[in-house]
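So, chain A:
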Amino acid sequence: MADENWNPKIIAIICNWCSYAGADLAGGARIQYPPDIRAIRVMCTGRVDPLFIMKAFQDGADGMLISGCHFGDCHYLEGNYKCAKRMFLVKNVLKNIGLNDRRLRMTFVSASEGAKWGMVMEDVVKTVKELGPSPLSEYQK
Partner candidate 1 sequence: MAEAKEQPRIGVFICHCGTNIAGSLSIEEVKEYAKTLPGVVVAEEYQYMCSTPGQSIIVDSIKEHNLNGVVVAACSPRLHEPTFRIATQEGGLNKFRFEMANIRDQNSWVHMHDWEGATSKAKDQVRIAVAKARMLEDLEPKSVPVEHAALVVGGGVGGMQAALDLASAGIKTYLVEKNPTIGGRMSQLDKTFPTLDCSQCILTPKMVDVGRHPNIELMTYTEVENVEGYIGNFTITLRKKARGVLTPTEAEARGIVGGGCNGCGDCAEVCPVIKPNPFELGMAPRKAIYIYHPQVNPLLYTVDFDSCIKCGLCVTACGEEKKAIDLDMVDTFEQVKVGTCILAIGYDLIPIEGKKEWGYKRFDNVITGLEFERLICASGPTGGKLIRPSDGQIPKKIGFVLCAGSRDNTGGVAKPYCSRFCCMYSLKHAHQIMEKIPGAVPYLFYMDIRSFGKMYEEFYYRIQNEGAKFIRGRVANILEDPTSKNLTVYTEDTLLGRPLSLEMDMVVLAAAIQPKPEAERIRQMFGVSKSQDGWYLEAHPKLNPCGTTTAGIYLAGVCQGPKDIPDTVAQAEGAASAASIPIHIGEVQLEPYFAQCIEELCAGCGMCVNLCPYGALDLVERDGGRQVMEVTEAKCKGCGTCGGFCPGGAIKMQHFTSPQICAQIDAFLLEGGEQ
Partner candidate 2 sequence: MAESKHQYAFFLGCIAPNRYPGCESAAIKTSAKVGIELLPLKGAGCCPAPGAFGSIDLNVFYALAARNLVLAEQMNMDITLICNGCYKSIWEVNHILKHNDELRDGVNEVLKEVDMEFKGTIDVWHLAELYYDPKICGVDKLAASVTRPLTGTKIAVHYGCHLMKPGKERHFGDTENPMWIDELVEALGAEAVQYRNKMQCCGAGGGVRGYDLTHSLDITNEKLINVTEVGADAITEVCPFCQLQYDRGQIEIQEKFGKTYGIPVLHFNELLGLAQGMSPQELALDLHGIDCKPFLEKIL
């Protein structure tokens, strides 16, 4: 499927108040995980426009992670619910265009869950590696 040296390109869009803080906490605790994910910070996962996801896959991303607060804990009350609803929609779209929808994942990591962030990182990279490079990555460059 992929050559031995293939490193997946995975983008994470994470919310400032919970998941970004949780990721920082993982750093503080020196929890080690694979370096294949690049994070983009937003204030709330409610900010995530399906456009961003489609653009990322169009650009050749192999995987995408959206991570926010647990339901009930959103700093802005409901942004994470709205994001989750959008993610269901986007996953359907991805399936319909022939991309394995497991390439897009939404997780919920709170500011105190550094260890969980480490596990999420490991699992996302593992999943994407199993799925192989995105079929769209060949169309870039």
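Assume a contact is a pair of C-beta atoms (placed from the backbone, for glycine too) under 8 Å apart; a residue touches a chain by one contact, two chains touch by 3 or more; residues count from 1.
For anyone wondering why these and not others, all candidates are chains of the complex that A comes from, given by their letters.
All values derive from a computational prediction rather than experimental measurement.
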Candidate touching chain A in this complex, from 1 or 2: 1
In the complex, chain A touches candidate 1 at residues 7, 9, 11, 13, 16-18, 20-21, 23-24, 26-28, 30-36, 38-44, 46-49, 51-52, 55-56, 59-61, 72-73, 75-79, 82-83, 86, 110-113, 118, 121, 140
